[in-house]
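Everything on this sheet refers to the single structure shown next.
The complex appears here without one of its protein chains, the remainder shown in place.
Naming follows writing order (A and B), and every chain is counted from residue 1.
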Amino acid sequence: MSVIVRTISRVVAPVALAFGAYVIMHGHLTPGGGFQGGAVVASVVALLVVAFESGRWKKWKDVLLPLEDLGAMAFTILAFLGLGATFFRNILAGGGGLFGAPVPQLGPNPGALNTAGTLPLMNWAVGLKVIAGLGSVVILLSLFGREDG
Amino acid sequence: MGNMPFVVSMILVMVGFLTLITRRNLIKLAIGISIIEMGVNLFLVSLGYVKGGIAPIYTYAPPGAKEMVFPTPQALTLTAIVIGLATTALMLAFAVVIYRHRGTLDAEKIRELRG
Partner (left out) sequence: MLIHAPILAIAVPLLGAFSLLGLAYLSRTLRNIWACLISAFTSAMAVAVAIRAFTEGVVVYTLGAASPTESVTAGGFPIRIVLVVDGLGAFMGLIAALAGVVALVYYFQYLKEEEGKSLGLSLLLLLWAGILGLVYTGDLFNFFVFLEITSIAACALIGYRTWESRPPEAAFKTMAMYTLGGLLVLISVGILYGEYDALNIAYLSKAITGSLLDKLALGLLLGGLLMKAGAVPAHMWAPDAYGEAPATATIVLVANTQAAIYAILRVVFTLFGGALAAPGIGWLIASLGITTVLVAVLMAVVQRHLGRLVAYGAVSQLGYMLLAVGVGAVARGGFGEVALTGGIFHMINDAASVGLLFFVVGAVRRATGSVDLLSLGGLGHTLRWEAGFFLLGALALAGIPPLNGFASKFLIYESTFRASPILAALALLASILLLAVVVRAFQGAFLGPKVREASPAPRGMLVAMGILALVIVVFGLFPGFFIERIVSPAVQAVLTGREAYLAAVLGG
């Protein structure tokens, strides 16, 4: 791709990455969550794959595929944690520990990040899975057109 | 005017079906299915709209908030979008594989499985 495209991608990529991370982290407070944030990050992967030659991304898929498994497993295990009561039971919410702070009253507030129990953790797991999954899909599809893919 | 989103979503579904019927390129078939998906998603998300309702975000809700838009259809739509993404990716992957084997994307020319 041309210099213009590459330069702009260099500028946009970090910003988009940060935005994706924000969407994942705030998934339990504002619209967004694991999938949406993951899709934003994966779009960065797509941008980079298009802007720079795709051959060098080939080795990345070997890194991404285990990460995808890890994300999916983490999500399932978080759901299994609730088995003391029922599957998917939110055991951390309201517990006072990690993500267990009480929820503030209704009304405009900056949002209490330390709430919602296992939900943020699940968002992270899904985010990891979507970043890895969508990222490897993008990389694999871009490799398909090449002779060495 | 209240029914406009439903009309638009059904038009999208029809456009998608028309694409499926009239096109033979595998990529275009995948696009057609995506268009139908978008129509259905629009239908789902417009189900939850409440006139004058605010966005269902807990931290943004003003103290005197009366009506919120239903969040459930939005959750359903998101799930449907995720599923649609997976199916589209899989179909495109198969289209690419087929192209590698046969050198064409024309649905009529690639047909080996008949009868």
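Worth a mention:
The rule is short, and it goes like this: a residue touches a chain if its C-beta (ideal position, glycine included) is under 8 Å from a C-beta of that chain, and two chains touch if they have at least 3 such contacts.
Given the structure is predicted, the values throughout are model-derived calculations rather than measurements.
Not every partner is drawn; the one left out touches chain B at residues 13, 20, 26, 29, 33, 36-37, 40, 43-44, 47, 72-73, 76, 79-80, 83, 86-87, 90-91, 94-95, 97-98, 101-102, 110-113, 115. By the touch definition given at the top, chain A reaches the unshown chain through residues 65-66, 69-70, 72-73, 76-77, 79-80, 82-83, 85-90.
The definition used in the following text is that only the chains that are shown with their structure count from here on.
Considering their complex, residues 29-31, 35-36, 39, 106-111, 134, 137, 140-141, 144-145 of chain A touch chain B. On the side of chain B, the complex with chain A involves touching residues 55, 57-63, 65, 78, 82, 85, 89, 92-93, 96-97, 100.
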